[in-house]
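The structure is given below, and queries will be raised subsequently.
One protein chain omitted, others in place.
Lettered A, B and C in written order, each chain numbered from 1.
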Amino acid sequence: MSKYFRDIYESLSTMMTGLGITWMHMVRIRKNNVTLQYPEEKWPRPERNIGFDHSNYNVIRTRLHVDIDDCIGCLKCERICPVQCIKIVTEKAPVRGDDIKDIGHVGVTSNGSRKALVVTRFDIDMTECCYCNLCTYPCPEECIYMTGGPNADKHPIDYEFSEFDRSDLIYRFAKPGTKEGMNEVLSKDGAES
Amino acid sequence: MSVDTLFDFLGSIIPAMEGSGLLLVIAILIPCLLLFLVVAVNAIVMVYAERKVAAFMQDRVGPMGQGVGLHAGKWGLLQTVADALKLLTKEDIIPKNADKLLFILAPFMIFIGAFVTIVAVPFGENVIVADFNIGIFYILAMGSLGVIGIILAGWSSNNKWSLYGGMRSAAQIISYEIPAGLSIIIIIMLTGTLSMQGIIQYQAGGMFNWIIFANPFSFIAFFIYFISVVAETNRTPFDIPEAESELVGGFHTEYSGMRWSFFFLSEYANMLVVCAVAAAGFLGGWHSPIPGYFDSNGWGIFWMMSKIVFLIFVMMWFRWTFPRLRVDQLMNICWKVFLPISLINIFGVGIWTLVFG
Amino acid sequence: MSSEQEKLIAELIEKGLAGDMDSINAIEDRVLRSKVKSGLAKAKRAAKNAAVAAAKESSPEESSAEIMPSDHPNQKFAFMIEEKFPDSLADTLNDTHIQIKPDQWFEIASWLKSEPSLYFDSLQCHTGIDLGENMLEARYNLHSMKHDHKIEIRIAVSRDNAHIPSIEQIWRIGDWFERETYDMFGIFFDGHRDHRRMLLPEDWEGYPLRKDYEVQETYHGIIIPKVKEGWE
Partner (left out) sequence: MGVVHGEEMVLNIGPQHPSTHGVLRLKVKTDGEIISEITPVIGYLHRCFEKHCENMTYDQVIPFTDRCDYLAAMANNFGYVVAVEELMELKVPEKVEYIRVIMAELQRIASHLLALGVYGLDIGAFTPFLFMLRDRERILDMFEMTCGARLLYNYMWVGGVSHDLPKGFVETAFQFLDYFEPQIEEYNKLLTYNKIFIERTADIGVLPQDVAISYGVSGPNLRASGVKWDLRRNDTYSIYEKFDFDVCIGDGGQGTLGDCWDRYYVRMLEVKESVKILRQALAQMPKDGDVHQALPKKIRPPKGSIYSRTETPRGDLGFYIESDGSPIPTRVKMRSPAFTALSVLGELAGGWMMSDVISILGSLDIVLGEIDR
């Protein structure tokens, strides 16, 4: 019989404490509200700096971006990608290191190495990318990186890149028309020599 | 301001139809439309209030609309309008081998159960649609109509989960009507009349004449009534028929669009009725807590509505604090805890009125 | 490459093996130095493998009739199994595992669990492996909660009659582990009460984790895509 009354007493007392807690939270809503009004307040919150000033590492996981002028076509990122979502096709440049005007090919990268290959196709399929950031480490020219964070000056943070059609998520970084341009250049050289 | 006064008043305006049957129908229809408005507005306000109360209790701010979009109004006020529009435009699907007629009929059965009882609820001194002399008895009887609709919904959706939900809710609502009924008997013992206005008049004169403070037994009776009424409207901690995590929505799993919104309209109407009865029965209806202060005719509605709103807030408060009971525990509480206590209450009130007069 | 350069590299590697690296670092010609270094690394690795092989040969000689097991649990318990169930071991004693023939496996397993001094009450992990050349293997990692020692038992079967007695009555988790190994490798576990595929649908052809597994073209009419279209 005593268990019967103890049960009633216990349930009433625990109900009261529970109600008390939720009441306290309701009253103190202005202090500990956590929601972020999305379209106006965006992540990362400006006033809460959470360590993004980390200069030497690329510590952010958003959309991949490639500075195609610095890419020397070494295929390291393509090989290390666990889900094989990077596809690069390169052609041998007629003369190592000098520009090819009509297809806008830059011969020398920003930190001085002369390019031996012309990258005619550099596609990243962002639907398959698993954001593991493995591709940014082996790149000798550091031309592939995730936008925002440490390189926010070059490229602002961008994690809202939704599209209406899935094939639009295949980013083609090679300059348009390099493939046809290269064929002409090669055929012209072939004709000359 | 009941129906017959309206009938004479209309007769005086349009002498041609004086005393004709048609006029009587109109005289009844106008208050019913008015009541439907009250129910609809109440549902709209309560949907918004439920979202805001839930949000504030969970450290978030609920629907807000700032800046350019203003999609949900300044403080999310248009959220309910957005919900209503969504439900209106949503396609309401009738499952292929569901029992078509019963499937369509079920939500209206529940709504009738809830809507019909509002007729006898007194909102003010003479603001009542039909002042029956058996008011509270009528409300109890009509209140149990809703369970038929729920079983209908559960059965006709031809889905095992809804069947579970329907059966559970049938057991729950019927068994919780008994403690609710017994607690109301205490009111009748004290006031001696069944009519709602009569009960409220008995509690005139300040807070300490209310039935809740009449004697300790009726104080307990109020809490028993309130908790069993929470069970009757399927609210937490007794929301087993539509337990999201087990039955994926219970009896209204297969409903969608406007038909589904009818379920919620009737749930909120039900809440309004039971809170009104609790307020009228135990908390002194449209009397103000301080005698003779703000007690004139207009203020009656304010006091009645504020008591109802407070009780509805407590129901929402329960919802965001307590976990859910299991079906057999629920029955256990009803038959082994509420029933004995309410019987003792009746006995106690009897002795108390005998001894203290 | 001229012969005296080879001689130079060979004696530099000897010096490297002997340990003085500075003479190698002193060479200014980059190509030569890298050759010497790689040669050195290869030599070191060869030396290490030789040492391991030597250790391996040494144990078989002394595993003649009278075997003295070292204190490693794998060897100690293999010795005890050999004593209790003669001719059940399929391989010599070594530290990494106990190789067992499949036929007496159920008795050995129940003995391993019931024997108070061993009391292997927890089957930690069950792995199926395709050893190539038509051999499949099931590996059991057993562990005793009471004595806190663990062993690894391996049973190799050929692909055409891959049958191993099931131990799901002894360790109940064996039930799901064995079903998964059957699902992935096609090893049949005799005496298993609920011998179905674990992860793949019932009517999936082939055993995926085998090295020579070819994915079927369609499943119930659904074409299984090999390469994503629009990507080539």
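Rule of thumb we're sticking to: a residue touches a chain if its C-beta (ideal position, glycine included) is under 8 Å from a C-beta of that chain, and two chains touch if they have at least 3 such contacts.
Keep in mind that this is a model prediction, so the values were computed, not measured.
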{"item": "Left-out chain, listing which of the shown chains it touches", "value": "A, B, C"}
{"item": "Of B:99, B:131, B:246 or B:295, the residue in touch with the unshown chain", "value": "B:246"}
{"item": "Omitted-chain contact residue, chosen from C:86, C:116 or C:201", "value": "C:201"}
{"item": "Residue, one of A:27, A:95, A:134 or A:186, that touches the chain absent here", "value": "A:134"}
{"item": "Option from B:117, B:236, B:266 or B:342 whose C-beta touches the chain left out", "value": "B:236"}
{"item": "Residue ranges of chain A at the interface with the undisplayed chain", "value": "7, 10-11, 14-15, 17-18, 21-22, 25, 34, 49-54, 57-61, 80, 82, 130-134, 137, 146, 149"}
{"item": "Residues of chain C in contact with the chain not shown", "value": "96, 121-125, 127-130, 139, 141, 145, 148, 152, 171-173, 175-176, 184, 197-201, 208-209"}
{"item": "Residues of chain B (touch criterion as defined above) contacting the omitted chain", "value": "54, 57-60, 160, 164, 236-237, 239-240, 243-246, 248, 319-329"}
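The rule is simple: only the chains that are shown with their structure count from here on.
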{"item": "Farthest chain (mean CA position) relative to chain C", "value": "B"}
{"item": "Distance from the mean Cα position of chain B to that of chain A, given in whole angstrom", "value": "54"}
{"item": "Computed distance of Cα centres, chain C from chain B, in Å", "value": "70"}
{"item": "Complex interface listing, chain B residues touching chain A", "value": "53, 55-61, 64, 66-69, 317-318, 320-322, 336-337"}
{"item": "Interface residues, chain A side, partner chain B - complex", "value": "4, 8, 15, 18-19, 21-23, 25-26, 29, 32-35, 37, 39-40"}
